[in-house]
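Complex shown without one protein chain; remaining protein chains in place.
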Amino acid sequence: MVNDVITAREIDVSVRLGKLELAYPTLMGSGCYGSGEEYAPFVDLSKIGAVVLKSVTRQPRLGNPTPRLVHTPSGMLNAIGLQNPGIEWYLEHDVAKFAQRPCTIIGSVAGFSVDDYAYTCEKLAARNEIKAIELNISCPNVASEGETFACDPNLTANVVRAARATTDKTLIVKLSPNVTDIASIAREAERAGADALAVINTVRGMAIDVDMWRPRLGNVTGGLSGPAIRPIAVLAVYEVARAVKIPIVGQGGIETAGDALEFFLAGASAISIGTANFTDPRVPLRIVDELRAYLAKRGLRSLQQIVGKANVGFANPHQYEGDEG
Amino acid sequence: MVNDVITAREIDVSVRLGKLELAYPTLMGSGCYGSGEEYAPFVDLSKIGAVVLKSVTRQPRLGNPTPRLVHTPSGMLNAIGLQNPGIEWYLEHDVAKFAQRPCTIIGSVAGFSVDDYAYTCEKLAARNEIKAIELNISCPNVASEGETFACDPNLTANVVRAARATTDKTLIVKLSPNVTDIASIAREAERAGADALAVINTVRGMAIDVDMWRPRLGNVTGGLSGPAIRPIAVLAVYEVARAVKIPIVGQGGIETAGDALEFFLAGASAISIGTANFTDPRVPLRIVDELRAYLAKRGLRSLQQIVGKANVGFANPHQYEGDEG
Amino acid sequence: MPIVSPLATIHNAIVTDRRVLAPGVVLLGFDAPDLVAVTRPGSFVMVVPPSGESAATALGVYEADGRRASILFFVVGKRTEELSRISEGEKIGVVGPLGNGFTIGSERDVAIVAGGVGIASVLLPAQAYVRTGARVRLYYGARTTELLVERERFAHEGCEVLVATDDGSLGHAGYVTSLLAQTDRRPDVILACGPTPMLRAVASVASDMHVPAQLSLEETFACGVGGCWGCVVPIVNTSAQAPSFPPAERNGSDVVYARVCKEGSVFWAHELRW
Partner (left out) sequence: MPIVSPLATIHNAIVTDRRVLAPGVVLLGFDAPDLVAVTRPGSFVMVVPPSGESAATALGVYEADGRRASILFFVVGKRTEELSRISEGEKIGVVGPLGNGFTIGSERDVAIVAGGVGIASVLLPAQAYVRTGARVRLYYGARTTELLVERERFAHEGCEVLVATDDGSLGHAGYVTSLLAQTDRRPDVILACGPTPMLRAVASVASDMHVPAQLSLEETFACGVGGCWGCVVPIVNTSAQAPSFPPAERNGSDVVYARVCKEGSVFWAHELRW
């Protein structure tokens, strides 16, 4: 396809999410990477696209009772419960430190009402240290018990619209896989002004201690992450990519460049790495190196050339209308 | 709790699903165990609760193009596409053979309209070889593209009511996890006359071949099964058990007695084993042996004593209202 | 072709020997007299993973003699990696023998084509044909010389061995199927095992030569015993290997999907519609 030799170093792996330009397509998943500082001894943070901070709420939250973690086959359940000091304390004591990080910092906002989101988003987005905002709309909506914002297209639209009105910075809306039709939620988020979508948050799950006859998590239920959910996440990205035009940050079980490529080919412009950091903190940098080698081998100059290129045009003469089962 | 010693052999592991009594609580998952015959050389089928047959439809179906299987972390994706000869041929050529099986045979019915389900269910349930019917309502509803019966409470109710009208035999309704609120679907199925619920069918997923830039499955998307989905399945059983009074057949990634116990404690009266048979055909018998040992050790005489006994009464003085995140 | 042996069962076999034949190529011998007794040329087994955590792996029976059978595999992923860590004295679960196997007929001149790890499934049919007095020629291809494992073994068993390497480091430089196409000697029958692209090429060469070919197919398996319909390949519905299904008059298709693990793994090339 190309005649001249491309070296891996020359390959453009940058990505643009709304107004935000990132030199690397690798975001560190919210709640998995602290504020970046925790990983600084182990990773050259200047080679990380961005760190998405742990979600912050309007009021301080002690977080869930323990245990908060369970290891499961090829994955884990967590139920941290948004432990955070609340936006006022956070702005006062924590945010200034983020300026020193050698990588882009994206804030994450969670809430329990439309007003909460707008309030916290406005305060956080106003700070220079924060380059973009991710709306974590997959936490319980206290107004309608058991439901979450990301499970309802109207609630999604309302919260995104309210947050949008508070800032011009890039707004990433993080969707939940625990819905019948993620594409319809994605469309609402786009229409309401999201610049990008994060797909997916954790999958709801539970584990039971069969000696003690009780749930293994203090919170009873939790969110499943890691390689176990990767096929679920790849499909979600694939479906959302066909429903919207804004860029997608793909996530869920990415551990290798091969995994990351599934997400890019499915339609993600960037990826996020969470649980894999718990296996090996070297994963994010290794993935970028291997992505470059993969692209170089195929004579491609830019990562964005492969986004959404999974071809579904299978020709098979023996096919009835297909389905699972 | 008890003073006399109970030996494992004396323990009652039987279960009742509607009118159906099974000596063992282990069903072999539809589509995973052929018609039982395929496993007869490897397993003493008289020690299997029941085999749920591969789903049959009104018309013959060639099934999906290949590949139909992909191995994924701690699981697999399948997209078989309900390959089957159609109910007429099935009744004529296949069903008589099921009489020879030393275990209970449960038929499985899939369809593309309410009428399809009722038609196929009536024909199949009329046969003596078939002791109960499972309604697989998690395959595409051709009438509303992309949707499935199990994703809509009204469609679920309609199809269950129609099938219920055709037979007095035990009717098990198999639910999909790919919904926002599985409990509401479960309630509709119960109200419409289901005798039991099978929870859960596979989770929708996708894998991409990053060398070929195309989906790994001929059908593009598939259903995820195996240990990877166990936490999702345990939670689904737990939520459904709190919503209905009819018995639940728990399934999704069960490989050991410990896994099975999670489902019983979450509220399942019986379990179904699918993918684990592909790891080792000895799993189903081993699970029953180990369940008996577990109960004996605790002085319990019957498996049904532990159903739904996972205690969620955690006392924690430091808890705010909890959530995931 | 014959149907699966009803004597298949699960063997608790002790590993008696382990050899690394080349980097990433492992041979495990194990004690399983009951398996040996009923194994046929082309039989395969499902090997239960020691951890009990991933699906069993389909592997051809390489050797079967007396009490000892063996498997020969390439480490390509998680499961074969796990099997490669098994050591002598450990117990493995072996489900089999499975599959219909090759039909050993009265042909006098037999060509066997093996690509890469396909070699694992063709020793038994080679031995069986040699025993009938047939002339057996092995066409054996691999990426590079080092991966042409066990080629002396086949010579020792009385086969004429012709090799091809992708990198030209030994024998014919290029595909083993072009070596077959160039042959001066038209065989009476062709038996082949290897990657799917190679098998397609064998089918086309065999068709050009007007020689019947038996192909041992490889597909991703789940159950390996016919229970899941996941490993299928389209064949003409008039084939003796076609599963129970309404004929074309009743459903409009003269093709039907057969299970590689149950109706196969060996099919007649001319009956495949892939």
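Going by the order they are written in, the chains are A, B and C; count residues from 1 in each one.
By definition in this document, a contact is a pair of C-beta atoms (placed from the backbone, for glycine too) under 8 Å apart; a residue touches a chain by one contact, two chains touch by 3 or more.
Remember, it's a predicted structure, so these values are computed and weren't measured experimentally.
Checked against the full complex, the one of A:78, A:156 or A:269 touching the unshown chain is A:78. Within the complete assembly, A:63 is the residue of A:25, A:49 or A:63 that touches the hidden chain. Taking the complete complex into account, A:279 is the one of A:100, A:184 or A:279 that touches the chain left out. Looking at chain A, the residues touching the absent chain are 31-34, 38-39, 41-42, 54, 59-60, 62-63, 66-71, 74, 76, 78, 80, 83, 85-86, 89, 93-94, 227, 255-256, 275, 277-282.
The rule is short, and it goes like this: only the chains that are shown with their structure count from here on.
The chain pair sharing the most C-beta contacts is A-B.
Distances from each chain's CA mean to the overall CA mean are smallest for chain B.
Rounded to whole angstrom units, the spacing between the C-alpha centres of chain B and chain C is 35. If each chain is reduced to the centroid of its CA atoms, chain A and chain B end up 32 Å from each other.
One finds 45 Å separating the Cα centroids of chain A and chain C.
Contacts with at least two other chains are made by residues 53, 234, 253, 255, 257 of chain C.
Residue positions of chain B touching 2 or more other chains, listed in rising order: 31, 62-63, 74, 78, 80, 227.
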